[in-house]
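Yeah, one chain of the complex is gone here, protein chain that is, but the others are all in their spots.
For reference, chains read A and B in written order, and residue numbers begin at 1 within each chain.
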Amino acid sequence: MAPPLSADLYVEVQTFYARQMRALDSGKLEDFAQSFTEDGVMRHVSRDDHVQGREAILAMLRAGLPAYDGFIPRHWFDKFLIETVDADTVRTDYYAMVTMTDAKGTVVLQPTCVVEDELVRVDGTLLLKSRVIRRDDLLLR
Amino acid sequence: MAPPLSADLYVEVQTFYARQMRALDSGKLEDFAQSFTEDGVMRHVSRDDHVQGREAILAMLRAGLPAYDGFIPRHWFDKFLIETVDADTVRTDYYAMVTMTDAKGTVVLQPTCVVEDELVRVDGTLLLKSRVIRRDDLLLR
Partner (left out) sequence: MAPPLSADLYVEVQTFYARQMRALDSGKLEDFAQSFTEDGVMRHVSRDDHVQGREAILAMLRAGLPAYDGFIPRHWFDKFLIETVDADTVRTDYYAMVTMTDAKGTVVLQPTCVVEDELVRVDGTLLLKSRVIRRDDLLLR
């Protein structure tokens, strides 16, 4: 049986995302890639892609950078379901929304998503082993 | 005197809402209704309605379904005040916002709300005894 969710783990998971998303939103893509395990996987169900390994994740993010030109993105998460699988594995499931603010102060909302992550503890630190992103707009098509 | 708010209860309450809102946002209305006590009450102050009991809540939600046609709604909560009333009763007060994403990826924000809930523990599980929703736009009229 999986160990129950402790409040300490809840806070640790929130802090993991606070750091990881700050790296992404401020364009520190290497730091973001380092938050994955070496064999970490990122998958957008909508695009049917499946990118594995830090280098491949970094390359995918760099290819996507022009879309953010002139904007500062911010990722907002909510409605966390956090489940411990074993002492070193945590599954999370949460809502995600991205705002894009431009220099004039206009804010555009990207389509909402639901994300499923598997985190593993490596040398005491949580790393992302797998992320699956489902965009709501594409579920409707 | 009410027991102090423990971090464990904070996490339990967040998880309650993560499950309850996932049911609502994915159209599993029976599951949503089951998150209320049998005599649970849902009240939109703005509409001056007052719906009591799981069946009545379910009927109200079903009547409202057409408004979500073509959209995936997501509920976002924040600014939680959580107060234990006694060992089996918790009052919460929080901000709520609903995004509506359509198939083209357009996201519309519904008017912000403040919600007051009373949760009770029944056989170890939190259930919603009462929900009062105040929509900000209607407060301004």
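Simple rule for what comes next: a contact is a pair of C-beta atoms (placed from the backbone, for glycine too) under 8 Å apart; a residue touches a chain by one contact, two chains touch by 3 or more.
As the structure is a computational prediction, the values presented were derived from the model and not from experiment.
A.B. asks: For the chain left off this view, which of B:Leu65, B:Leu109 or B:Val122 is in contact with it?
C.D. replies: Considering the complete complex, B:Leu109 is the one touching the chain left out.
A.B. asks: Can you say which of B:Leu5, B:Ala23, B:Ala103 or B:Val132 touches the chain missing from this structure?
C.D. replies: Residue touching the chain left out of view: B:Leu5.
A.B. asks: Which residue, A:Val45, A:Ala59 or A:Ile72, contacts the hidden chain when the whole complex is considered?
C.D. replies: Within the whole complex, the residue contacting the unshown chain is A:Ile72.
A.B. asks: May I ask you to list the residues on chain B that touch the chain which is not drawn?
C.D. replies: So the residues of chain B touching the missing chain come out as 5-8, 10-11, 76, 78-82, 94-95, 97, 109-112, 135-137, 139-141.
A.B. asks: Touching the absent chain: which residues on chain A qualify?
C.D. replies: 6-8, 10-11, 14-15, 17-19, 21-22, 70-72, 74-78, 99, 101-107, 109
Going forward, only the chains that are shown with their structure count from here on.
A.B. asks: With chain centres taken as the means of their Cα atoms, state the distance from chain A to chain B in Å.
C.D. replies: Going by mean C-alpha positions, chain A sits 26 Å from chain B.
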